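Would you mind keeping the following structure in view while I ask a few things?
Complex shown without one protein chain; remaining protein chains in place.
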Amino acid sequence: MRAPLLEARGLRKHFPLRGGVLQRTQAWVRAVDDVSFEVAPGETLGIVGESGCGKSTLARLLLRLIEPDAGVVRFDGEDVLAASPTRMKRLRRDMQLVFQDPYASLNPRLTIEDTVAFSLLVHGTPRAEAEERARALLGRVGLDPRLHGRRYAHELSGGQRQRVNIARALVLDPKLLVLDEPVSALDKSVQAQVLNLLRDLKAERALTYVLISHDLNVIEYVSDRVLVMYLGEVVETGTAEALSQSPKHPYTQALFASAPSMDPDRRMDRLPITGDPPNAINPPSGCRFRTRCPFVMPRCGEMTPPRVPVSATHEVACYLYEAAPAPVA
Amino acid sequence: MALATALIEAPALATAPMSYWRTVGWRLARDRATLIAGGVLAVIVLSAVLAPWLAPYDPAAGSIRLRLAPVGAPGHVLGTDEQGRDMLSRLLWGGRMTLVAGLTPVLVAFVLGTALGVMAGYVGGLTNMLIMRTMDIFYAFPAVLLAIAISGALGPGLPNTLISLSIVFVPRVVRVAESATVQVKGLEYIAAARASGAGVRAIVRHHLLANVLGPILVSSSTQFSLAIILAAGLSFLGLGVTPPAAEWGLMLNTLRQSIYVNALVPALPGLAIFVTSMAFNLLSDGLRDAMEIRG
Partner (left out) sequence: MWVYVGRRLLLAIPTLLGASVIVFAMVHLAPGDPIAAVMPAEASKAEIEATKRAYGFDKPLPVQYLVWLGRVAQGDLGKSLATRRPVILDVRDALANSLVLALASSLVAFGLGVALGLVAAFRQGRVLDKLASGIAVVGVSVPHYWAGIILIIVFSVQLNWLPAMGAANDPGVWEYLRHMILPTVALSLIPLGVITRVVRSAALDILNQEFVLALRAKGLVSRRVFTHVVKNSLPQILTVLGLQFGFQLGGSVLVEAVFSWPGTGYLLNLAIFQRDIPVLQGVILVLATFFVLLNLAVDLLQTVIDPRIARH
């Protein structure tokens, strides 16, 4: 087995909520709690979960745009969180982020050519070369630089802006791309185009993807492996097929069952999941899903269930599976 | 096939998109009121700059015999003041003083205020608290009162006036700059720039400043008219420029007693202040409208 390109161990991030006369910390938003996973080189890991489950925070933690409270992030074996500023700048060439909001993620005062070239200029590329490479990359993502290069962000459509985002991320020749809801703000027809572009680019450039989304269809379309998050914690990980065909965690089951389908045979009468998701400020003790879980047991409230393997590549964090015997080696 | 492609592409290239600042300029050029105001202002500024050549008499020279000649008197188109000095010359030279005393503090406040405000907004934390709370203390005083307090302590004279008015205007600019910086800082393209490995200076220079300067410029431009009124007002009270220098506010003060003799001449310096201030206001209004982001 090849060494993982990206490794996260025990990542935790809590945000303080200040209030009161003296602005003291009154509560904590437990955005990310003890998240661990690995990404092998060349694969696409899909991270799925509802809004507010901590996915975007996780994306920023991985790229060290926010400092975690605890945990380790290793890129190609190197500790990212311990890197010096100079080393960090070098690392940033290898790990890039494609942002969610195509409208807020581009500087309205720069042409898209300059936006893409900026990343290169920051790392010392001479201006002429930076502009040329930026133009080439814009062409590769489907925006003719002669037509669009000197345009401004507000003159482009959502899909075009996301292409610019992708170009900006790729111009530094990274090895890893983290994509935070890359197509959520786009129309369905455009979503397919952008996803296909991402797939082609990945093959051409031997990239590794971590793709975050709340949309199951997108996750199923692109991922090799999937990680399911609920309220800041990992509840299940496995290959895309394993999770879609035999999801183990009650939450994953509900997720896959609640995806609306055009197939009349698959329409449901009963809702697979009820209740509102609790917020991350005071999550339920123990397993955070227990307040909505149809299989809840008394011990679910005592302690967070540990991740247990269901097969060689499939893990669940649920007491329902704890009694499963370890596979014989 | 090549022809078809060329035909499709040609119109797209012809309607070259305009950058934000070009759009601002384009809109300004079409706003008649603003253009007229700009013209008037240009005339005022030019006549002030060219005062040494335009003024028919020495502004300090006067003979008591000729005092308070009315407008249209022979040899003195705008009359003479209470010491017999030619009004036209004093108005021209006075313009220099008033404009310098009024505009310099606004420019100083613009530079200093932007620097402090962006720093407070971007760095945040303790720096932000220190800077903003200090500004709050100055902001608690009404502008006129603060100007008088500082000038009263420092004493009259042009340099002291410049210092005092600068202190009055800096907090206002800092507020706008800080608020704009905080707002832009939270936008995703700043995070994207950081993800690319850019350092603080690169981000501020390339991404932050351009997007923050807009509101700061608008706010600063509205300060010009108040600055002129305050500068002349300080001289009116005896706290600004000292006699025998020519300055519109000072002239208004010394001519005040003469309104019972000749009503029009004493009104002239005030009229000059009024017209200048109004031109600045119309100009800054036009600028604000042109800079508004629409669509």
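For reference, chains read A and B in written order, and residue numbers begin at 1 within each chain.
The working rule: a residue touches a chain if its C-beta (ideal position, glycine included) is under 8 Å from a C-beta of that chain, and two chains touch if they have at least 3 such contacts.
In this text, all values refer to a predicted model and were calculated from it rather than measured experimentally.
Considering the whole complex, the residue from B:72, B:155, B:186 or B:199 that touches the absent chain is B:155.
From the options B:24, B:204 or B:282, the residue with contact to the unseen chain in the full assembly is B:282. For subunit B, the residues in touch with the chain missing from this view are 133-134, 136-137, 140-145, 148-149, 152-155, 225, 229, 232-233, 236-239, 252, 256, 259-260, 263, 266-267, 269-271, 273-274, 277-278, 280-282, 285.
Here is the rule we use: only the chains that are shown with their structure count from here on.
For the pair subunit A and subunit B, the distance between C-alpha centroids works out to 50 Å. Subunit A contributes residues 60, 63, 65, 88-90, 92-93, 96-97, 99-101, 104-111, 115, 118-119, 122-123, 146-147, 150-152, 154-155, 165, 168, 172 to its touches with subunit B in the complex. The residues of subunit B lying in touch with subunit A in their complex are 9, 12-13, 16-17, 19-20, 187-189, 191-199, 202, 206-207, 210-211, 295.
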